[in-house]
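Every protein chain of the complex appears in place save one, which is left out.
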Amino acid sequence: MIEIKGLSFKRDSRFIFQNLEMTVAQGKITAILGPSGSGKTTLLRMIGGQLKPQYGFLKYKGKDIASMSRSELFGFRKNLGMLFQSSALFTDLNVFENVAFPLRRHTNLSRQAIRDLVLMKLNAVGLRGAASLEPSQLSGGMARRVALARAIALDPHLLLYDEPFTGQDPISMGILISLIKSLSGTLNATSLIVSHDVMETLTIADYVYVIFDGSVIGEGTPREILDSSSPKVQQFINGTRNGPVPFHLDAEDLEKQLMVVEKN
Amino acid sequence: MIALLDRLGVWALNYLSRLGRATSMWFTSVAHIPHGQDMHLVLNQLHHVGVRSVLIIVLSAFSIGAVIALQFHTQLSRFGAEDAVGLGLTLTLLRELGPVVTGLLFAGRAGSAITAEIGLMKTTEQLSSMEMMGVDPLYRIVAPRLWAGIISMPLLTIIFNVVGIFGGFIVAVQWLGSDPGGFWSGMQAGVELWNDIGKGLLKSLLFALVITWIAVFQGYDTEPTAEGVGLATTRTVVLSSVVVLAMDFFLTLIMYGDF
Partner (left out) sequence: MGTRAIEISVGAFVLSAILALAFLVIKVSGISLDTSSQVHTVIARFDDVSGLRERSKVTMAGVTIGRVADLEIDLEYGQAIVYMEIDGPPGSLTIDTGAQILTEGVLGARYISLLPGADIDFLQDGDFLMEGNTQGAFVLENLIGDLVTRLGGE
């Protein structure tokens, strides 16, 4: 469904992606694992058409996203649901209106139909009772579930999740995992998860890419990733302190730096 | 030397590209005249930037009117020209202080709030998520605020002027005992509909365009961090105030200058 070929993206002369190759299969949950700062959010933005790659292309159903016209892009985005890391609920609307927002914007449904749809979507994430609350009254976990209800309001074909598990307590995490899984089942949508929470991601993904330093260092089913022989992949999924990825950022030798007497 | 030129060049390019982005943002959003379901967004914003600024406008206008009347009265009564207090006060308010002080208060009260709100929306990815939903934040977020600001400012200026005159009336007539007939007739003989009232309101409309433009752009272009939003808010107030004062000088020169 999404095909990424030879993708490179540079910011301030630093490569965030270098020659990235990936395929997101229709109807499956694909996960991208990578340490923080590896540009995962940037990748989602490129898929959503907010950023353009400098080299290579991203294709959605065979169409290059970066060269879509404005109306094509907005049409494509109607089929896209994205769950942001910060939930990004609209603070000037209450929970009900947040979920109703895409429906009001993109459909001509009657008030009654919108009301029913919103309540169904909220019910799907177990928060029908929170409809009249303001976003500021929600806990982090609830806010993310509301954001999920909003993301699926238009029954999108493609769901993007940006760090869905970060900062969640174990219970909300469990709820989110089962929600993501069941949603991709009931909506028959294609899901793409970017995350650095290894174990949670591995439990729901059908196919996993591990990226590091702007390129794919490992890919396969969760089982294959866990059994990977690559030391980098092993270090990342086990969270060991030292390995191919150094704990210390490049710096002068500690001893030398400490010995220097400051001039003033 | 070369390094200095280089820095200057980079600065100028950055500045120009910011100006370009700000201009294109303004035209894109203002061209979107809200209609249909967007009308209630404008209404909400009229409430936020207009209604909520009324209190501070009324309080400031009253005290400024009172103070001007007091000063004029003490000076003019030495020449027995108390009747000129009403006219002097009114012209000062209509031509200068009404639009300028309303502009400054508006920048501090509403402009900063607009910047902070939009900046926070950007920081919390609300703008980005809206875009991902296929809704242009320039239409949904920026346009209603621009329009509400442009509508509110002249209305607030009118209220400011009237409350200021009322404050002056209280001081000059009720308190210092000027003749009310002289107060009003002096005013009526000297105030002209277009030259004084009209041009003053035109000034406030121009201030409104600039203040809302600055406020909205600073919010939209903010660094998406808590610190960035803080800085952007400060910049809105400082920049709008300076621009309003500078603009006022040139507008006065053009409108009332003799050349």
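As written, the chains take the letters A and B, and residue 1 is the first residue of each chain.
The working rule: contacts are C-beta pairs under 8 Å (C-beta built on N, C-alpha and C of every residue); 3 or more make two chains touch, one makes a residue touch a chain.
None of the values given here were measured: they were computed from a predicted structure.
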Discussion item. Just to confirm, in the complete assembly, which displayed chains does the hidden chain contact?
Written reply: B
Worksheet, complete the sentence: Answer key for B:Val67, B:Leu176, B:Val191 or B:Leu209 versus the chain not shown reads B:Val191
Worksheet, complete the sentence: Which of B:Ser29, B:Ser60, B:Thr90 or B:Thr124 touches the missing chain? It is B:Thr90
Item to complete: Could you tell which one of B:Met25, B:Ala69, B:Met121 or B:Ile165 touches the chain left off the display?
Response: B:Ile165
Worksheet item: Which positions on chain B touch the chain that was left off?
Response: 40, 43-44, 46-47, 50-51, 54, 76, 79-84, 87, 90, 94, 155-156, 158-159, 161-162, 165, 182, 184-193, 196-197
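Methods note: only the chains that are shown with their structure count from here on.
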Response to the item:
CA centroids of chain A and chain B: separation to the nearest Å works out as 42
Worksheet, complete the sentence: Per the touch rule, the chain A residues reaching chain B in their complex are 45, 48, 50, 73-75, 77-78, 80, 82, 84-86, 88-92, 101-102, 104-106, 147
Worksheet item: Which part of chain B faces chain A closely enough to touch in the complex?
Response: 37, 44, 120-121, 124-126, 128-135
